[in-house]
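Report on the structure given below.
The complex is shown incomplete by one protein chain, all other protein chains being positioned as in the whole.
The chains carry the letters A and B, assigned in the order they are written, with residues numbered from 1 in each.
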Amino acid sequence: MSELVRSPGVGPASVEHPAIIPLRERFGDAVIRHEIVAGDEHVVFVDPAAILKILQWLKESPDQRYDFLSDVTAVDYGGGRPIQVVYQLFSMPHCRALRVKAELPLSQLEIDSVVPLWDTANWLEREVYDMFGISFRGHPDPRRILMPEDYGEGHPLRKDFPLRGRFSRAEQTRQALAGAPEDHLPVESGTGGEPRIVPWQEIHAAAQVPADESDD
Amino acid sequence: MSRRTLEYEVSRTPELGMDFRTRDGLLSPTELPEPELGSENMLINIGPQHPATHGVLRLVLELDGETVVRCVPHIGYLHSSFEKLGEYRDWNQIVTLTDRIDYLAPLIYNCAYVMAVEKMMGVEVTERCKVVRVICMELDRIFSHLLWLGTWAIDVGAFTPFLYAFQERERVYRLHDAYTGARITTSATRIGGMMADLPPGWTEGVREFVNTLPRTLDEIETLLSTNGIHLGRTLGVGVISGKDAINSGLSGPNLRASGVPYDLRKDRPYYDYESYDFEVPIGEHGDCYDRYLVRLEEMRQSCHLLHQALDRLPDGPINVDDPRVVLPSKTDCMDDMESMIHHFKLVMEGVKAPVGESYFPIEGSKGELGMYVVSDGGSKPVRWRIRPPSFVNLSVISKLVEGSLLADVIVVNASLDIVLGEIDR
Partner (left out) sequence: MIREPSSAAGLPGEIFGSGTPTFLTTKIDFVVNWSRRNSLWPMPFGTACCAIEMMAAAASNQDLARFGMERMAFSPRQADVLICAGRVPYKLAPVLRRIWDQMPQPKWCVSMGACASSGGVFDVYSMVQGIDTIIPVDVYVPGCPPRPEGLIYGLMMIQEKIRGESLSNHPELRREAPEEAGRPRASAAEVTALSGPFGNSTRQEQSGGVATNLGLSSKGPVSL
């Protein structure tokens, strides 16, 4: 993860990027490091606590004007390492791209939402929450987007989430059809009574889910 | 290499202008005086199984009579976890997954993925491969827009353009089939090149397709572009300004129809696109009609590009001669022990990419398609992220539709040209 060194890219290696020095001057220690990957792509690692201020400056400063947010995503390297939240920015007036990353420790997967800056971030951050479990403070609509809203198995793109899911196929089939098509309430497997949302860790511990899903 | 603003003959008379709903004497329902009767808004559900949602999209609408007060889209009904599956597949095996993301333009996604990985690895493909990939991408851009055109016509109410468009698509299916062996799930690219070189006669087939396509486009245009019903349903509907479009992350024809001249082939060019002579149509009003005109014109421009690409197709090897990524030839394998071991390792262990990452955006048929690949030195990615243009394009639908009539919802949805496979991945 921190071994991202300069890989041989196809373009000329350009060490200059007009955002880096002004960023360092303005935000000092919040800008942790700067890397060049794939030959000519610039990546800036910043302190997650300062992400909103930094992105706001990048969007509004007349020399930067990163008015187009291409993508918000996250990378989980596994093994207990921090999860990186990645922002791909593009400036239409200046025709420049920049990648901003913030590393979140697994014990504190929270970061400010950038929806106030770009509307693009609305759905993109919902997907990052759905897939990785990162909470975005101040997001207007913090629901899951791709999985059913009461999905009980966790956050799929985390490295500790098995490919075939945590519940058995029979249980997944039963749960899928258990409620009305409009809602997806996971029912405590095996017992009757009032349905309540059960965290997957409890079910995993209680019912012996076959743990044979080793990755191929 | 110029951009041009579309000019079309239909005059924006006040009756057909964007404010036609509020001309004198006609008030929209939300402006009428408060009725004395109590009334409730109606909640209706469109989809996920619906002929006009272009896939399994669910729109929950709150209606005041025929006017949409709120629109909440629900997605995820086609979530196939491509990104998770990619973490369990070798770099070359992922190419087969990319066909199934956007099944309307598979070659574009094949190319986009390997281009990102090649950038990350520092592999430079041959000149012939570059031109072949440009041909594939432009052919599939036309392919995707043809399907959009056919289904757009159906949504607006016309059936015949669908048949014409699909007849043209059949010819592209045959081209796909002749080159890759499959009609839709082409899987044509590999890291460092393509699955095979072009079969003999294929370029003539493409040329013949490109020569006769404009006539079909003219026929469809005759049916639609000045058709009163079509105009009435699309002029002034689903308007978004350029500034809002940029802030919402729209890209591709949706963004250009709002007047923003951003095309990755021109602004962040790759594969020598700056040396091709083509124009990028830009709309003015940002409504559905402009999006329709932009896509129609893009098809013609792609034909123009294809002519140039076919003319400049150089001879030479299709795969780069880089032992890290490309299998040695079979004759070498049979003669030479080293080549056999090399072949064995590449097949059994897969291509190994060095530590690195790359985000490579290209101009897909739906918008800015970026593949973000991260490697930790192994034969499988740590992270494969698809920046899906339709996902971001669809997120503006609430803004476009609130305040319009129910019938406009279908038209706006069709004008955004979404593909659910890419939205839900």
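We take it that a contact is a pair of C-beta atoms (placed from the backbone, for glycine too) under 8 Å apart; a residue touches a chain by one contact, two chains touch by 3 or more.
Because the structure is a prediction, the values reported are computed rather than measured.
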item: Residue touching the undisplayed chain, where the options are B:77, B:152, B:179 or B:292; value: B:77
item: Touching residues (missing chain, whole complex) on subunit B; value: 48-51, 55-56, 76-81, 84-85, 96-97, 99-100, 103-104, 147, 162-163, 166-167, 169-170, 173, 183-185, 420-421, 424
item: Touching residues (missing chain, whole complex) on subunit A; value: 147-148, 153, 156, 161-166, 168-177, 179-181, 184, 212-213
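Basically, only the chains that are shown with their structure count from here on.
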item: Parts of subunit B lying in touch with subunit A, wherever the complex brings them together; value: 75-76, 79, 81, 83-85, 88, 118-124, 244, 246-249, 260, 262, 267-268, 354-359, 361, 368, 370, 372, 374, 376, 382-383, 385, 387, 391-392, 394-396, 424-425
item: Footprint of subunit B on subunit A - complex, ascending; value: 1, 3-5, 7-10, 37-39, 41, 43, 67-71, 73, 75-78, 86, 88, 92, 95, 97, 99, 118-120, 122-124, 127, 131, 144-148, 156-157, 161, 163, 215-216
